[in-house]
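Left out: one protein chain. Kept in place: all the others.
Chain naming follows the written order as A and B, and within any one chain the residues start at number 1.
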Amino acid sequence: MYRIFLLFTLCFAKEEYWENLKLDRVSENELKAEFRFGASRENLKNERDFEVFPRILDELIEEYDVKYLLVIMGQGRWKDDKWGRKTQPGAVHGAQVYADFEANSEEGADKKLRFLIEALNGILCTSLSQISLITSPQLEIFKRPKYSTSQQIFRRYGILSRETTCTENLTRLRKLLACRQSGISILLHPSKLYDVLYHASHLIVKKNEKISEMEVGITAVFKNKNPIQGSNWLLSSIFESKLSSSCGIATKSQIEANNQIYDVKNLETSFDIEITSKPISNEAKLVKGWTSQGGSDQQNGILHISLQNGDLDSKLEVSQILPYFVQPRYAKISFKNCQITRKALQTSKNEKSSALLQYEIIIKSGEKCEITIPFDKKILRLDDYPPDANHGMHIPAAVIFVSQKSDSYTIHTNPILVALPVPDFSMPFNVICFVATAFALIFGPLQLYSTMWLAPSPPRSTFWRKINRLILLILIVLCLYAHFMEINLNEVRRGIEQYLEKLNELR
Amino acid sequence: MSGWQKIKQIENDGFLFKISFAIVLRSIAFQYSHLFAERVELNSPFYSFNHLNDGVALLEDGFDPYSGNDFNLPPISLYALYFLQKYVPNLLPTLWILMDISTALILSKISGTKTLMPFLFYAFNPISIASCSILSLTIPQNLLIAMIFWAYRLDYSKTVAILIGFWSSFTLYPLLLIFSLIFVANHKISAVFLAILAFFAANLVNFVLNEWSWSFLDSTYQVILNFTNIQPNVGLHWYFFVQVFEHFRTFYTSAFTILYFFMGIPLTLIIRNDKEMHFISILLLITTFFPYPTLNSATICLALLPVLEKYRNYFRYTLLVPTTLITTIALMPVMWHMWIVSSSGNANFFFGATLTYNVALIYLIMDLIFVYSRRQIDVLHGDSIKKQAKFGYSFY
């Protein structure tokens, strides 16, 4: 039945769907699972039937002229020492968006991107509206395809470090898959996938002239909570669900574990495997990066990025986003043991835009490079603070694009939390009154002396002035009494309303 | 040698000692400049040497310092420091000490009877010593102010006009001094035109230096007119624009700017006969209402006050203003520490100290106006008024 179905689709735009799950033991008690689901579709004009490729992504591509879109949400920290190289595309805590798209002009590109981000919010249940996107980074951030197109391609990249990812994002990612109730996606147990040491879920959308492709990926590193020496992982117990039905429309549906590939495309019985492979020991040392923060007060601080190289000579392209609430002291940026071949800086006149510092560093094997960036912390307008202002704001992780002889990949450092100077949030009216009083103090005498003459005044009675002051004094005492007795103004109002109603009734 | 020359020699000897003591104090202060370098009371985006250094570093790396809104100094300062650092990097402290002492010397030549009071007030003011040690840009500004006042006193109208225009190209607010030009130029308007011409000429030089682009206008003038930079300083405006609602921001920015530029008119209408009093009042207005001041901006105004010797008996607030100034200047670092470092206080503490400082300066301006009016009455009708008469205001 599915075969007839497939034959039928050959007359229309050719679509393909594949799914893959890779299970690796990264240490004695930790297991890495990589889910990858992909769909591709031929680009035929006026062809509006969608079988396996999600229609909503095609609409996104069409509406916003997207060439390459990458959205990654992450949670937790990847342990380079124990687990080896980070699975690509790598995630850092928060959400990252990288987009290449076509537009007419810079302003048109910004507007289009705003709409694209809101559309992504609707598709993925994220809250990315506040993400600050950097325009056209000069150095590389993620590996991306080359384009051959006439219209101008605009690049945007941004990280939102305080974005959380939870099961509602997983629910939405699942809705993009053709096989939701069968095949490998049954194993996507919502609670288990978030009770992990590291979680990354991503959505990639690509388009070139011939085909559109999309990929949904979920990577998680599980920890065995009850380690018994020598015990192995069982597929059904990791995900608490059993693979019982297969995804018939997939061209490829397989599980890679125990150094072999299990084909689950034509599944008759329920399927369970035991992960018996030993953890791969990581002989080769990797490129590692980490960020730390210095400074003791809320006036300024120091950002310290350390890069440690592994065994191969590498070229690192380091990009650090500095948000608008932090101002780098550019003259005091110092490098220790770094060979910088290129520098790039991007700022913008918009108030809320971030600055991007990029460095291209050639690093030999075994060397360590340290970059120190002192910065000033800024005080912001009252409305710009998040609801919990004393929590602080994040400086995003630095993104490092590593190019070695044979391959290139992206790693991240860690985001840091800076405590900003905070004004008093309960005081807007008071401050306005005080400053306006200071202005009135200068305005008053100027107006007085320029419009009136200073002259000896005849003796006048001050009786009425004293009565005025007495009335004002009585009012102040009443207000203080009401404040001291914590009389609620709403109750006073309701009391007066009731009293007036009673009066009306009496009449 | 005649007797008069002998007196001059003695005065000069004492004077040399004072100058060398001032130079020694400043040299010692340079050893402690790290204590003052990050202080918010002595630094503001328009007067901070560190900011200028950042711009020069950006320039050296090939980036445009004006691409963001963070660098607020005009290209003239940027390139001046760039060339200074390229050719004579070690002479900067000496240059600053020289500028400060020149200011003090000019001040000493200005006053009429008491030669040394302005000099003492300026040279031994701890604020100016500290600002000199951090290479603050208020030192060149104070030199400029001293030169303007000296030329003003000696009635060199063209010099005054050109210098006022030049100074206004750095921070827009000195344009208010154009009202003072009326006294110098024998009521001719050409001096005003000369000042405005100098202002535009300086901007043209900026334009040329900035590689033939106007991108610096946003960072220098728009920041002043729109109060965009709300970082803490000793002025009145920063906390206000942190707290004001977005809806009313345009209203308040335009209200404050218009109020400031209109204040020259009533001031000129009041103070008609004494040009030095007028100049000093406007200088105080510029200092108090500039959005990004430092404590050193007011030192030269306070140093010039002894010029107004003849009003000495009429001041009302002789105790209130100086004690408030000293108390608030002493309290400001304490309140800042409580807010930023130890978090045992909040921003209101620091804001209160700076607000009181500015209100004390405003009281000083108020007093100057009163003192002038009161003395006018004495000058015009001195005999017919009883000594203890109470004064009020009337329309005739």
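The criterion applied here is as follows: a residue touches a chain if its C-beta (ideal position, glycine included) is under 8 Å from a C-beta of that chain, and two chains touch if they have at least 3 such contacts.
Criterion: contacts and distances are computed from a predicted model.
Quick one: find the hidden chain's UniProt protein name among "CD180 antigen", "Dynein regulatory complex subunit 3", "GPI-anchor transamidase" or "ATP synthase subunit a".
Matching the unshown chain against "CD180 antigen", "Dynein regulatory complex subunit 3", "GPI-anchor transamidase" or "ATP synthase subunit a" yields "GPI-anchor transamidase".
Of the residues A:N226, A:Q260, A:S296 or A:N488, I need the one that contacts the missing chain.
A:N488
Of the residues listed, A:S40, A:Q75 or A:Q96, which one is in contact with the missing chain?
Only one listed residue reaches the unshown chain, and that is A:Q75.
Of A:K22, A:R144 or A:R172, which residue touches the hidden chain?
A:R172
In the whole complex, not just what's shown, which of A:Y194, A:Y262 or A:F335 touches the removed chain?
Missing-chain contact among the listed residues: A:Y194.
Have a look at A:F425, A:Y481 or A:Y499 and name the one touching the chain we're not showing.
Looking across A:F425, A:Y481 or A:Y499, the contact with the absent chain belongs to A:F425.
To test your reading of the contact rule: which positions on chain A touch the chain that is missing from view?
These residues of chain A touch the chain that is not shown: 75, 114-115, 117-119, 121-123, 125, 127, 129-130, 162-168, 170-172, 174, 190-195, 386-389, 425, 488, 490-491.
The rule we apply is simple: only the chains that are shown with their structure count from here on.
Give the list of chain A residues in touch with chain B in this complex.
Those residues of chain A that touch chain B are 296-300, 327, 329-331, 333, 343, 345-349, 351, 355, 378-383, 421-424, 427-428, 431-432, 434-435, 438-439, 441-443, 445-457, 459.
Any idea which chain B residues touch chain A in the complex?
Within the complex, chain B touches chain A at residues 38, 40, 50, 53-54, 56-58, 61, 63, 67-70, 218, 228, 230-232, 236-246, 256, 259, 263, 266-267, 269-270, 285, 288, 339-341, 343, 346-348, 351, 355, 358-359, 362-363, 365-366, 369-370, 373-374, 377, 385-386, 389-396.
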